[in-house]
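One structure is given below, encoded as structure tokens.
Every protein chain except one is present and positioned as in the full complex.
Coming up: subunit A.
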Amino acid sequence: MSLSTQIGVKESVTEDSFIQGVKDCIPTLLGYISIGLAFGVIAITSNLSVLEIFLLSVLVYAGSAQFIFCGLYLAGAPFSVIILTTFIVNLRHFLMSLTVAPNLTRYSTLRNVGFGTLLTDETFGVAVTKIMKEKHIGGNWMDGLNLTAYLTWIASCTLGGVLGKWIPNAENWGLDFALIAMFGALLVLNLVDVGKSKLMHYLKLIALMAIILYILLYFVPGHLAVLIATVIVATIGVVTEK
């Protein structure tokens, strides 16, 4: 294995390979590991057991929702409130699935259920970037990407719970920023190949996004603001398209 192995969406491989999906997942793993470890630590201090941490990461498999789960559980919120909040926080996945799904309709329903079950912000980001570049994604590649992310997440959350009090605050290492850096990089990768006139359109939409998001943040929590702003700006994008 060479030290300078070029990982990521840059490669223009068109073959549908599970291993390539695993490789394309690697740049996102630092995000999963750091957030997963941090979640485990926080969950332990929120009075969840290691078994519960494991089950939560297996069953819910969503970073922000799991953090909010802990917060609400610790605060003694009613179950209905916890479930409703989880629903709203994860509703953006509906849009993500709807975006990725038309590219995988040639596979069976069962496999499509599999693709959807393991879709996250990160695998969505990597998948749409590949679709943007290659106009095509394969099921094996998607499974490789999804399973690598899923298993890493479960392992990281559980390990965080086991190590518990011995892990110093993950925030101090800057690891929590991995996620923001990754979304930023994926955004850049999505804009690289769109062409000059389209790029201007997108940049204007992003500026508009900042304004709309800013206003929304006065009225609704961040997760809801992301969802509403995305729907508004994507609609404006279609309407103003030349």
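In this section, a contact is a pair of C-beta atoms (placed from the backbone, for glycine too) under 8 Å apart; a residue touches a chain by one contact, two chains touch by 3 or more; residues count from 1.
The criterion applied here is as follows: contacts and distances are computed from a predicted model.
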{"item": "Name of the absent chain as recorded in UniProt (options \"cytochrome-c oxidase\", \"Glucose-6-phosphate dehydrogenase assembly protein OpcA\", \"AzlD domain-containing protein\" or \"Response regulator\")", "value": "\"AzlD domain-containing protein\""}
{"item": "Full-complex contact with the absent chain, from A:L30, A:L74 or A:A155", "value": "A:L30"}
{"item": "Selected from A:A65, A:I137 or A:L159 as touching the chain missing from the view", "value": "A:A65"}
{"item": "Missing-partner contacts on subunit A, residue numbers", "value": "6-10, 26-28, 30-31, 34, 49-52, 55-56, 59-62, 65, 69, 73, 79, 82-84, 86-87, 90-99, 101-102, 104-105, 109, 112-113, 115-117, 119, 121, 124-126, 128-129, 132, 171-192, 202, 205-206, 209-210, 213-214, 217-218, 222, 225-226, 229-230, 233-235, 237-238, 241"}
